[in-house]
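Worksheet: the structure to be examined is printed underneath.
Removed: one protein chain of the complex. Kept in place: all other protein chains.
Moving on, here comes chain A:
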Amino acid sequence: MCNCQTIMPSYEAEQHIIAATQHILKALGASKNLSDEFKRVLTELDSHLSTMTIITETEGGRFSEIEEQLKHAERKIIRWESDPCLIWDSGPMEATEYLQAVNEILIVIESLGGLSLSENGKPKEIALRAQNALQRAMSRLEEELCHILFQHKQYFKPQYVLLHSRAEGVFYDESFASVEDEIVDETSQRDGEDRESAECYLDLVDPCVIPNIKSIANVMSASNYIQEFCEAFIDIQREALYEYLSVLEMEKLSIEDVLKLEWDCLSRKIKKWIWIMKVIISVYLASEKRLCDQILGDFGSFNSFCFIEISKDSVLCLLNFGQAITTGPQKPEKLFRLLDMYEIMADLHLEMDSLFSEDNGSFIRIEYHKLLSGLGASARETFMRFGNAIASDASIRPFPGGGIHPLVKYVMNYMRLLPDYCDTFNLLLKDQDIDESNAVVEIDNGQDFSSSTSCPMAYHLRSIASSLESNLIDKSKLYKDDSLQYIFLMNNIHYMVKKVKDSDLRLFFGDEWIRKHIGKFQQHATSYVRATWSSVVSMLRDDGNTNLKERYRRFSIAFEEVYKNQTRWCIPDLQLREDLQISTSQKVIPAYRNFVGINNRNVSDKHVKYTTDDLEELLLDLFVGSPRSLHNSRRR
């Protein structure tokens, strides 16, 4: 304490010394002789003074200069504390001055840095005041920062565009009844729009305030308050991202909620999710990353720390929805949505990896990849189940009229959508064991092994077609009438061939498959003609026991019976119907004409119920699907 007093005399003590000195000077002026004792005291004072001068001139001078500097800075900082306005709202000059004040404090602290602070005294006092002022300034800067970020955040509301929804409207219901042929003709334009938003940044914060934020970051970092800066920055930006997600109408749903959703609603949400994923990852987060780089680029790991803290929660929320989708039941109609989800995530995965490339981002990267492979597995599983569901779809009653079974319509229309996803599909199916016996059965002599027919998807498609065919054979056995079995198989296989030929499926099934299946339905047609008409025509044959009249009569009855039955049957495809009518005519008409030609003189007209022309005309009524009868009515 004594030391303190010598170095820095208090004002009062100073006044005493001044008074005493003046007194001494007065006394000195009055006397002319100095006693030895007096001289000794004065010499002592002199030497004392000489050492003191050094202190006042160097240390003391410097301290007072430092103190002045601090006072100046303190004043500016304190002045703002009572000002209701925000500094950065009050103009660039004000802000610059404030930052200048903080820098002055930092200079003060630095210039005192060499002195031991445990030492008491003037330097200590200045140092304490400086630290205190710095803390107040930092607190203020944090507030200013939040305000700037909050006031200058910018959104753009992207227009909700449905991204390549290629597979609309394939609904699955147990009866397969809802499928119509027309609905899938929208397998539409995709690509093109996919990549257009790449490299697109948003200004999440008005660019004109970026230098301000940056200068706050710099000064807070220089003051060793970077952690506070980061927490405030994260807090505001994370909130802004939440808000943006709400602008995009992203809902917070628990997994349990998602699992309870009806398919239509779920499907809509999936499409929305796909779009949001794209916007958030390739636009918003890329922009956020850029913002972090701009502001925190010089601060090493704080940069990635902030970015991850800002985005983690929202990204996990998005991934969680995907997870909920893979957790739900694997119904066939989900396949296309799963593939859409898989594709968008596969598209974005490089961007994602670079956004979260640092070590501390590995948690998110890993979750992302887990979901990606989960979606892949789920899509694969769903597809396999689809195949199994076809194989095991059992009917109890025969399908009326022998027409196109809804299962076939469903499966073929479903399959027609798959070629759009070919690359993804091949990737997903690559490592799957293919039931070779099932898949290869249709391509016996490797003639058309072009790449599209030998890719994994092609195998699987043919395998599904083959399950479908076996299923059809089982279903055909429900008909008691052989002829109707043939009609049913002919119809359905013809339908399959047509769907394959008229779509990209032909590339995967290959010409060989098509040829072979054309052969199959033609074979069924031939079998039909034989099964139905051989016996009818045989009525005309002379078996030695039956007279002519009776042969006419039996033929007519048999014909009428067929007519009654088979006008009810149905061949929806006009060309196919016509072809079959022609081959039927070719079997029946020449035989009948021949019979009538040989026998017309031996039998009276009344026994000849039908002329050749009649028959030809009547045959055209077959397979129309509207029952008619010839009994009791002559068509003349």
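The working rule: a residue touches a chain if its C-beta (ideal position, glycine included) is under 8 Å from a C-beta of that chain, and two chains touch if they have at least 3 such contacts; residues count from 1.
Convention: contacts and distances are computed from a predicted model.
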Complex minus one chain; that chain's UniProt name from "Telomere length regulation protein TEL2 homolog", "HORMA domain-containing protein", "R3H domain-containing protein" or "Beta-Casp domain-containing protein" is "R3H domain-containing protein"
From the list A:42, A:85, A:222 or A:582, which touches the chain that is not on show? A:85
Per the definition of touch given earlier, which of A:154, A:254 or A:602 contacts the omitted chain? A:254
Going by the contact rule already stated, which one of A:71, A:147, A:365 or A:593 would touch the omitted chain in the full complex? A:147
If I consider the whole complex, including the chain that's not displayed, which of A:20, A:128, A:222 or A:620 touches that chain? A:128
Could you list which residues of chain A touch the chain missing from the display? 81-86, 117-118, 127-128, 130-136, 138-139, 142-143, 146-147, 150-151, 225, 227-228, 231-232, 235, 238-239, 242-243, 245-246, 252-257, 259, 312-314, 316-317, 320, 323, 326-327, 363, 367, 370, 374
